[in-house]
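See below for the structure under consideration.
Left out: one protein chain. Kept in place: all the others.
Chain lettering (A, B, C, D and E) follows the sequence in which the chains are written, and residue indices restart at 1 in each chain.
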Amino acid sequence: MGELTLGVFPSLVGSMSLDFSFKIAEAAVAKGHKVNMWLSGNAVMMAKKGQKAFKDYSHNEKKMKELIGKGMEITVCEACAEARGYHKEDTPEGMKRASMDWYLAKTVKTDRLFHIGGE
Amino acid sequence: MGELTLGVFPSLVGSMSLDFSFKIAEAAVAKGHKVNMWLSGNAVMMAKKGQKAFKDYSHNEKKMKELIGKGMEITVCEACAEARGYHKEDTPEGMKRASMDWYLAKTVKTDRLFHIGGE
Amino acid sequence: MKLAVFLSDWRRTEDSFERIKADKMGVVLVGNGIYHAVVKENGKDSPVLSKAGASFYVLSDDLETRGYTAAQVNSKVKVIGYGDIVDLIMNDYEKTAWL
Amino acid sequence: MKLAVFLSDWRRTEDSFERIKADKMGVVLVGNGIYHAVVKENGKDSPVLSKAGASFYVLSDDLETRGYTAAQVNSKVKVIGYGDIVDLIMNDYEKTAWL
Amino acid sequence: MGAVKLLFVVQRPPYKSENPRLALTHAIASQTAEIYMDDGDSVVPIIAFVGDGVLNAVKDQQAMKIYGVTSTEDHIKNSLLIDMPVWVCKEDMQRLGLKEDQMITEAEDRGAELRTKFVSFAEIQKEMEAVQHLLFF
Partner (left out) sequence: MGAVKLLFVVQRPPYKSENPRLALTHAIASQTAEIYMDDGDSVVPIIAFVGDGVLNAVKDQQAMKIYGVTSTEDHIKNSLLIDMPVWVCKEDMQRLGLKEDQMITEAEDRGAELRTKFVSFAEIQKEMEAVQHLLFF
């Protein structure tokens, strides 16, 4: 089994790219891989707890918590979060906050990097 | 003098479209027009107070407050805000929350509608 | 109709611009749309500037943000500011379209 | 290199895809990239499918989300699931590029 | 002012962005806008899918089953239910190889009487000229 690091930057909220990222993470964890996830740019929207689960919107909080429970490390870009007004107390349980160097460091030992950085 | 209603939906945070919208509103107010602004989709990011003013990020809160002081009506899509975890207590002072029908109703009496809805 | 069209992208993902007709059309280049006013890809003007009968405008603030100046702007295009855009919307045109 | 390329858009705004070379290349169509597997614009295959030497994959979940089924997929393209994508990344290719 | 006509134009495919969905939900909101308006005023929306936007009107979208998110199809059917005209550009369907039987044509299961109208771009152009305001998504 290997280690997969996902860097998730989707610029478009409502783009389903976050949903895609969590489904990939879920499938990788199910196959026994160690998964790390870095959320940056607009993907830090996951760092605000208390999102109302409307049917019209993706809602990944539940899946994220399950994956954390199964050992996925998930860290959010602290500056990106603060710039959007998401403070420490807004962070969902189990999610870490760090600077960008956390993501860079993960690239050293990971077997694969899947950087989702496009539009 | 006329009435201008801006509908602001920029899907891309970091796209400078929000900055553009506030600059247009400012220029219209300076010319004596009545300005209404509707924030929907990802533009509801303005509905979270306490955004840290990093130099790397657009920061429109100050300009928004000045424009509200000069009579601009600014209303944010309530459902879009709740879906992102922005609650009533997160709303900056002077900003209203309403459903989408507020925007539709504004189109009836406004002289011009400037709907910024693209990517 | 009198229509003010706004283009904010360089690589466009719609074709409405080519298809819409208006008795009077103003094309306002803002955001990354400013590249249509200053970049000659392979030595050629942007196809946007060939829209028949249209008047072209570019926002100076967005030119300068991206490192370009009025001196580099295509002669078909008039350089304007935010106040001018407000006047175009309120006085010269009746409808707007942000494509 | 062994490279897995991901396309998530229908109207693309980059040209890296045409330029990148790889000894072994997998092209995975996800999100709105699935339209390259099912839409024949003006009766023609998407130019994406003419990338020489590449293997093509499309994510079934994203097909079905958009109202398409495996039966409509171009014969050059293999329909796969999320687990298959993980296997492609971890086993078949060494690097990834989300264009 | 009386009845103010609005044309919502969706130019891009679904799901990549929230915009096609927002076009539909905003247009549907015209139904409840009267609480903010004077007596006798109303807004009358039409939604038109043009360019790649016609891909929003492909039927059998499984967004809810797969991602737990309301499909664009669901919103289009609700639009028909409230008698809001839904127009889809014929030339773009042809260009993208879409036949009418692949498209959302009705919402009879919900009790809708109105059906999708497949129109030429020329008809949409005419409507652009007729309405008070344009909203491009």
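Heads up, the rule we're going with is that a residue touches a chain if its C-beta (ideal position, glycine included) is under 8 Å from a C-beta of that chain, and two chains touch if they have at least 3 such contacts.
No experiment lies behind these values; they were computed from the predicted model shown.
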item: Positions on chain A where the hidden chain makes contact; value: 7, 9, 11, 40-42, 99-109, 113, 115, 117-119
item: Contact set of chain B toward the excluded chain (per top definition); value: 12-16, 19, 55-59
item: Interface with the unshown chain - residue positions in chain C; value: 8-11, 31-32, 35, 39-43, 61, 64-69
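As a convention for this text, only the chains that are shown with their structure count from here on.
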item: Pair with more cross-chain C-beta pairs in contact, given A-D and A-E; value: A-D
item: CA centroid of chain B to CA centroid of chain D, Å; value: 38
item: Whole-Å gap separating chain D and chain E, where each centre is the average of the chain's CA atoms; value: 29
item: For chain A, residues contacting two or more additional chains; value: 12-16, 56-57
item: Junction residues of chain D, two or more chains touched; value: 8-9, 11, 13, 31, 61, 65
